[in-house]
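Okay, structure first, notes after.
For this view, one protein chain was removed and the others were kept in their places.
For chain A:
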Amino acid sequence: MASVTLSSVVKAYGNVPVIHGIDLAVNSGEFLVLVGPSGCGKSTLLRMIAGLEEINDGTIAIGERIVNDLPASQRNLSMVFQSYALYPHMSVRKNLAFGLTNLRMPKDEISRRVTEAARILQIEPLMERKPRQLSGGQKQRVAIGRAIVREPQLFLFDEPLSNLDAELRVQMRVELAGLYQRLGTTMIYVTHDQTEAMTMATRIVVLNKGVVEQVGTPYELYNFPCNRFVATFIGSPKMNMLEATTADGAAEIAGIGKLKLPTGIPAKGPVSIGIRPEQIAIGDGGDLAIPGKVSLVEYLGSEIFVYVQLASGERLLVQAPGDARIRNGEPITLSISGHQAHYFDANGQRIGPKGKRQG
């Protein structure tokens, strides 16, 4: 188990900067998830920690040791690739043993570790097969097995579940979470998948265009996003945004009405008001009633997503229980409450209470 510390890490491919000076402290034993839009540099960051990619500036330390110039093999870490990267000509057993053989570990120790990993991942019956004879889920298990036999102080995962179908994904997610509880090793995990990030992470790092937007627990990120980007990126379906101007302790939303601001929101100039779809109520019970017309209903079983066209031209997405009787084209009244909303200034920074630790 080891902590990982990145200080002002910079990376450019040629003269295209990709990572713009990232500071990040990963605690020992933490499950840190990196999320961000495609191309924001998640894989690059992970590969720099792994030692597969050189860094242009700054330092990376694993534990107390600065590893900038240490080759990947000496960083005592394992990596699971999105493509699995299993050696196609070796049996599962040899795939697992390959790294240990290279470290010149005694034979019986290798076989003990391989057997143990096979037992944990339930791949014992597959040990003599070649990777092409395995299903996607089985390959993924072998890839994870290859990572755990090393007994490293740090695991790196680059979208390990993204090639699996939805059901297998959920299953492997649960297994990975179990594995983490059992090993307690530091993990850094890259994903596109909101659910994976929210369920598995002890902390999430939101990355955007090579800079860290916010680091926090899933609870903090969901309830106290520090800027517009994080607010709209975390949470599915996406947070609604309404533009308003503030005066006299209230926000005037153009063409809709006035929303009284909760205490602690300094009222000055334009604000963006963010409301999550599940925090918009149907009917008029909140601080501000908003009339509109249903333009689309998506039925998901346990819940429905209702797209509401407002008179002002904006569209709100509302999440309602699955048994709500709402039809296309109907007029509808929505209501929002000031204390449930998020407020962002003209620069997109959060106004009001910053995240407290989850109580």
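By our rule, a contact is a pair of C-beta atoms (placed from the backbone, for glycine too) under 8 Å apart; a residue touches a chain by one contact, two chains touch by 3 or more; residues count from 1.
As a working rule, contacts and distances are computed from a predicted model.
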Chain not present in the shown complex, as UniProt names it (candidates "Sugar ABC transporter permease", "TIGR01620 family protein", "Septum site-determining protein MinD" or "Selenate reductase subunit beta"): "Sugar ABC transporter permease"
Among A:44, A:78 or A:153, residue touching the chain not depicted: A:78
Which of A:88, A:249 or A:285 contacts the chain that the document leaves out: A:88
Among A:102, A:302 or A:347, the residue in touch with the chain that has been omitted: A:102
Chain A residues that touch the omitted chain in the full complex: 50-52, 71-74, 77-79, 81, 83, 85-89, 98-99, 102-103, 132-133, 146
